[in-house]
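For this view, one protein chain was removed and the others were kept in their places.
Should a chain be cited, it is by its letter among A and B, assigned in written order, with residues numbered from 1 in that chain.
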Amino acid sequence: MRSSTQMLREPAWRELLEALPVLQTFFDGDPHSYGIQSLLRCVTSYTNDAFAAVDNGKPFVWYNLGFNSELIYALGDVCPLPIESLGVLHNLLGSLDRSMEFIDTAVATGVPSDCCSADKLAVGAIHKNLYPMPACTVGINTPCDSQVMATQVMAELGQAPFFPIDVPYYHDDRTVRHVAAQLRELIPFLERHTQRRLDFDRLRYVCELSNQTTEAIWEWLEWRKNVPLAQSSKLVAFTLVLQILFTGHRNGVELAQALLREVKERTVRGEHFYEERARAIWYQDPVWTDMQIYDWFEQDLGLSVPVDVFGFYAQDGLIDTRTPDTMLEGLARKLVNCHPMARQFRSDMGVYIRDFMHMHEAWQADCGIFAGHIACKHAWGGIGLFKEACRKAGIPLLVFEFDMFDPRITPNDEVFFQVERFVNEVVLPRKARG
Amino acid sequence: MIVTAGVDIGSTASKAVILVDGVPAAEIVGQSTTNPAKTADRIFDEALRSTGMSRGDVQLVVGTGYGRTLVPFADKNVSEITCHGRGAHFLCPSARTVIDIGGQDTKVVHVDERGNLLDFAMNDKCAAGTGRFLEAMARSLDVSFEEMEVAYFKGTDARVISNMCSVFAESEVINLINDGVPLAPIVRGLLQSLAGRVASLSRRLGLIDDVVMTGGVAKNRGVRDAIERKLKAPLSPLANADPQTVGALGASLIAADLVTTAKSA
Partner (left out) sequence: MPDATLQSILALIQEPVPQPVRDWKSNGQPVVGYFCQYVPQELILASGALPLRLRGVGSDDPSLGDALMSGRVCTFVRHVMSLVLDGRYDVLDAAVCANTCDHVRRAADVFTHKTDIPCEFVSVPRSPRESLFAYYLEELRNLHASLCTRFGTAPTDDALRDAIRTIESNRQRLRALPPLRQHQAPKLTGAESLALHIASQVLPPKDFQSLADELLEALERRPGFEDLRARFVLIGAELDDPGYVRALESQGALVVGDQLCFGARSVLPPIDPDAQDPLEAIARTYFFRHSCARMMGDFPARYESIVKLVDDCRADGVIFQRLMFCDPWGADHHNILLRCKNVGGFPFLSLTREYGIVPTGQLRTRVQAFVERIEIARAQATPIQEGGES
């Protein structure tokens, strides 16, 4: 296993670790931007822990973004590593050349170009040997087949035992029990390969942290229902980030509570740094290539995004911590019914559409935006039904193609142009007509 | 004396090479027509005229290119993939990777130390990254290929052409012209876009030194420079040969091999 010093010789890691404190300083300039400050702190904290784990020979567990981190944290000093993380972080920090390199590496090694760029980021990073090798890997079939592709590559390249989790098509209790049984099966697998024991008292503590995170998220999303929206649009996508990597850890609680504190304070103070003219449910993948585009929407168009599909967290995510069985069932329920994208896309389109209608009403939106990530086949496959439902409900819907991690597909000014035209020519006139 | 010929019927240009005892005696390039058989006859006869030979003097003809099965006088047809590899290796014996940008396809080929085909990757589904792309852009810019080459080397600025599709890239170019953007940065952006596609295909196969480029587009020094920068690797020269005739040359060499094999059998 390479040491952290050796890993830091890789430009991909060096650039990331150099960028984090610079961004931290930048956002520290606004004392009220608790959300972003906390996110940067949590990422820095996670990265420091990961490098320390490398140097101390601690085991790593790789997994894909459809999985949640609680069980791994419950093992003690085992480091969870979502395989998409490095590429995604480079995107968020603006080093798109680096993330495009990962994408191109994946395609060069045989991943078809029509697979999702999130998964190409993962495969590219693995091929470049940027991650500490795992003690074992966990793959879950949600949210989509492109993720399944990434797990199969992970299984092949990870050179470590692989455990697949199946989440069936449905949302019923039978499905939750089926997944809970697999989590039960997963525990001895993790113990055997990480050589750690899963202590159920520690799992209880981890689940309690997860519950605190979930409750904070719910309250945060409630505050974002206020009109006008007092907090930045771009922060809402981070529910997914929380669930993939920070849930079950103090970082998750901190981040969720920071997001909540920020929206509460800004709302109570009546802080508005633009005139909100329209509210959209961004109902597909965020523009991870440039999250500042949401600031642009706010400032130039007066368009806010109070909630999106990555941010929405269904009211089924609290874990009953009384017994090991109830905890495993609670964790399964989170994966089946709450995890963004897995909840909406795994089953029939009805779930996707109903969630949209609920969000549109509850967050008092004026329109929907289907930012169609080109490789998101289970979303595009239902576009006809979604458009029809919106038409029937009288909700204006913008549909366009782009790629959430690869800026070469649709340039950001084209994305802005699409949204601008929609807001100015469709949404605002309709709103004015009442 | 062993006299053989290679006839390469491409989508935009057709080529013929006559080989006499392993030395090219004629290399002709002509316009393709919608009738590959007639094109083959015409180009072959022109090549023969330039050497003073007749059809009877040629012991074996190999046809290649997209129209290879329609060369009526060919004794055998061999894929242009194999032929380009062989021809490039003849001209540059250290060549192990051959990048061929043709009129409507692009291919990357690996050959061994004898010029034999080892592996290949091809793009023939999308015009971006092919000669067609450059033709369309030259038309939009109202310049010749030579003028594009001159413009490329003027300065270092490049306007990134963000559209992947060559049809939409053409619209983007027209918008840039209307916005008053000078020619040079547009051309640099276009050639970089082409080079990016080619580099992506090359990486799929992998690069083994030395790398050479064949096909008509290889005559454009701007394209060569853009590709070298994208690959971060130099392109080795192909002696003084016309890169457009490499496929036909390879076909004539394969024909000579067959004649030699038959004689020694």
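Just so we're on the same page, contacts are C-beta pairs under 8 Å (C-beta built on N, C-alpha and C of every residue); 3 or more make two chains touch, one makes a residue touch a chain.
Because the structure is a prediction, the values reported are computed rather than measured.
**Student:** Which one touches the absent chain: A:149, A:176 or A:203?
**Tutor:** That would be A:149, which touches the missing chain.
**Student:** Kindly state which of the options A:72, A:93 or A:349 is in contact with the chain not pictured.
**Tutor:** A:349
**Student:** Could you tell me which of B:93, B:206 or B:234 touches the chain that is not displayed?
**Tutor:** Candidates B:93, B:206 or B:234; residue touching the omitted chain: B:206.
**Student:** From the listed residues B:37, B:53, B:122 or B:177, report the one that touches the chain absent from this view.
**Tutor:** Hidden-chain contact among the options goes to B:122.
**Student:** Would you mind spotting which of A:2, A:41, A:128 or A:178 touches the chain that isn't drawn?
**Tutor:** A:178
**Student:** Given that one chain is not shown, which residue among A:16, A:65 or A:123 touches it?
**Tutor:** Among A:16, A:65 or A:123, only A:123 touches the chain that is not shown.
**Student:** Residues of chain B in contact with the chain that isn't shown?
**Tutor:** The missing chain touches chain B at positions 66, 78-82, 110, 112, 116-122, 124-125, 204-206.
**Student:** Using the document's contact rule, name the residues of chain A that touch the chain not shown here.
**Tutor:** Chain A touches the missing chain through residues 108-112, 114-116, 123, 139, 141, 144-146, 148-153, 155-157, 162-166, 168-170, 178, 181-182, 185, 345, 348-349, 372, 374-378, 380-385, 401.
The definition used in the following text is that only the chains that are shown with their structure count from here on.
**Student:** Can you list the chain A residues touching chain B in their complex?
**Tutor:** That would be residues 104, 107-108, 110, 407-409, 411, 414 of chain A.
**Student:** So in the complex, the part of chain B that touches chain A is made up of which residues?
**Tutor:** Checking each residue of chain B against chain A gives 162, 164, 200, 203-204, 206.
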